[in-house]
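With one protein chain held back, the other chains of the complex are shown just where they sit.
Letters A, B and C mark the chains as written, and numbering starts fresh at 1 in each.
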Amino acid sequence: SNNFFLLSGPCAIEGEDMAMRIAEHIVTITSDLKIPYVFKGSFKKANRSRLDSFTGIGDEKALKILRKVSETFKVPTVTDIHTEQDAVMAAEYVDVLQIPAFLARQTDLVVAAAETGKTVNIKKGQFMSPESMKHAVNKVTETGNQQAMITDRGTMFGYHDMVVDFRGVPTMKQFAPVVLDVTHSLQQPNQSSGVTGGRPSLIGTMARAGMAAGVDGLFIETHFDCANAKSDGANMLDLGLMRKLLTDLTAIRNTINGLV
Amino acid sequence: SNNFFLLSGPCAIEGEDMAMRIAEHIVTITSDLKIPYVFKGSFKKANRSRLDSFTGIGDEKALKILRKVSETFKVPTVTDIHTEQDAVMAAEYVDVLQIPAFLARQTDLVVAAAETGKTVNIKKGQFMSPESMKHAVNKVTETGNQQAMITDRGTMFGYHDMVVDFRGVPTMKQFAPVVLDVTHSLQQPNQSSGVTGGRPSLIGTMARAGMAAGVDGLFIETHFDCANAKSDGANMLDLGLMRKLLTDLTAIRNTINGLV
Amino acid sequence: SNNFFLLSGPCAIEGEDMAMRIAEHIVTITSDLKIPYVFKGSFKKANRSRLDSFTGIGDEKALKILRKVSETFKVPTVTDIHTEQDAVMAAEYVDVLQIPAFLARQTDLVVAAAETGKTVNIKKGQFMSPESMKHAVNKVTETGNQQAMITDRGTMFGYHDMVVDFRGVPTMKQFAPVVLDVTHSLQQPNQSSGVTGGRPSLIGTMARAGMAAGVDGLFIETHFDCANAKSDGANMLDLGLMRKLLTDLTAIRNTINGLV
Partner (left out) sequence: SNNFFLLSGPCAIEGEDMAMRIAEHIVTITSDLKIPYVFKGSFKKANRSRLDSFTGIGDEKALKILRKVSETFKVPTVTDIHTEQDAVMAAEYVDVLQIPAFLARQTDLVVAAAETGKTVNIKKGQFMSPESMKHAVNKVTETGNQQAMITDRGTMFGYHDMVVDFRGVPTMKQFAPVVLDVTHSLQQPNQSSGVTGGRPSLIGTMARAGMAAGVDGLFIETHFDCANAKSDGANMLDLGLMRKLLTDLTAIRNTINGLV
């Protein structure tokens, strides 16, 4: 397949049933559309604004659910890590270790992830330029691990807003495959409530623009019940909208592939 | 045609020969691709950073060239205006009056343009939000002139850079047809030399993303000899690259049209 | 006096009584504190977000009030201009012509102001860097008029906010005397209502910081009844707070003067 690849799933692993249900739904679609698919789920949330935000159901428990998804549906999985110990632990269960955007500059963490031999997906810090991701990727490749990816989840634009700068796509593709995180890049941070806001109605616009700009993959958080999701509900895609979105994006991708 | 429309031409009208040559080249392409085309050329440049920058060949002379282009190739024309007197004068020669981004908040100017009965293309100020363009468009329509357009040429991002925020496309389409200015939006202003820089290698990326995001039209400055153009040479598209670009964009547009 | 100078008055001249009342109040204070004072009032407002915003009481009428203030209290006056004709007209009545921030890049306007021989106060565009004000000042001085001033009223920071960058003070002092506009720099533009917001409770903080950073002058809009002012009420200083503020700032200025 020459289609884009997809990292998608719920923000956090809230339990086995929800994870399996979401995975099954997406696997059916991506199989139809020949989209290489990686199931995404956080096993813990460590960087919430507020202390009383949901942080997870237990590390081991969540990681085992990720493994079960992988074994059941024959898809690779990705989860985000926050410490060097996380890297070692999560590497036992998943295929891709993701460095959160806030931690993209933490050398020890990036190196620890790289040394597991797993693919390392580094989210571009909201405070980093596309060009500066070269150094982040180098921290992976200099360990001998050539499996690095970059995910753009937007850049700070004033205190309460983020913007995606599509000029960065060709720049970052020089360093590694580039993924656009269409759900987090629509966040509106630093809201006075301490809960990050979002604009999910713009997911289609953002994803289409990214596809046309030449991204290699997309990152989309989703849930069948966004309103009751335990984290980031304000900016996930409703699972029921996934097939239409991926079908449209595949059409754009096919057009782009035919240009050159 | 259900294709996008195009505003294109040189930054400034430097003389009749160059204007006719550029127009003829673009007309041939847009005719082939069924792209509704408006020839663009500034009859004077009034907001240069430095006093010693090129400002024009004479107002009347430049406007007459615009009229000749229009009559020769049967295409409408657009030029930018800086004063209420400019509005009245230019309306004698062109079909679309363009409000420069820096002047998008000047009520008297916008109203004067609207009162000529010509189409008014308001560039979004680099300091304005997509939402705030509603008020700018209202200044046109409240005169009884319903022919307003909005052109996005990017938004300030730090002192020396601009970014295009594609979230603004669906927002601004609620108010008027939306054009993406793919050449000026790649500018890098406030350079220490007093001459604005640019990144023309990114024109294709920016235009593709805009097309996929749903813009109604594109604005592209071009020249057959960008290096020697009298203004904005740093961010124009080489005329020789126009056919390939418009062909690709038409393909993307056709795909987008088929989605719904 | 080695004190800072002050440009202050209401946003718009709403009538003679209010202008005289405000002028008298400030003259009394600045006389006590040995602060060189320039009375400020706009004779029209031409760049409002919305068409239905207040724009003035009549140009000639407002300008005559400015002259009366000047003659009555023996103070110079400043007003902002939006066209070349405004420059010529206003120069008959006032001592300082002010170029609005949105218009700081309009060469013809700046040159027209300079050619009146009056002092020209250029507000730094919200989209301009401190360094780029060099070119703006040059447009004045190259006419032979050496009386240029720069006023900083903040810089765009996302769509809905502005920030004052005090690094710009020493930079811009290389080009001309630097004034900090402590009321407009606290604006929050592009609000959905089409009416600019503000944070007047921070005027003291901003003014103190500016004084310590070395500004030559301050610009403060004020009214005895901000809630009912016809423009910019959201960010003016209540006239009753002026004496305490200027007294405090004079103390800081005296301390700064003693350092070197």
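We take it that a contact is a pair of C-beta atoms (placed from the backbone, for glycine too) under 8 Å apart; a residue touches a chain by one contact, two chains touch by 3 or more.
Since we're looking at a predicted model, the values are computed, not measured.
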Of C:Ala46, C:Met149, C:Ala176 or C:Met211, the residue in touch with the unshown chain: C:Met211
Options C:Asp59, C:Asp95 or C:Asp165, residue touching the unrepresented chain: C:Asp165
Chain not shown, touching residues in subunit B: 157-161
Interface with the unshown chain - residue positions in subunit A: 46-51, 55, 82-84, 102-103, 105-108, 111, 125-129, 131-132, 134-135, 138-139, 142, 155-156, 159-160, 189-190, 192, 194
Where the unshown chain meets subunit C, residue by residue: 155, 157, 163-167, 169-170, 186, 199, 202, 205-206, 208-214, 248, 251-252, 254-256, 258-259
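Criterion: only the chains that are shown with their structure count from here on.
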Pair of chains with maximal C-beta contact number: B-C
Chain centroid nearest the full-protein CA centroid: B
Whole-Å separation of chain centres (CA-atom averages), subunit A against subunit B: 36
Subunit A-subunit C separation of Cα centroids, rounded to whole Å: 48
Centre-of-Cα separation between subunit C and subunit B, whole angstrom: 33
For subunit C, residues contacting two or more additional chains: 159-160
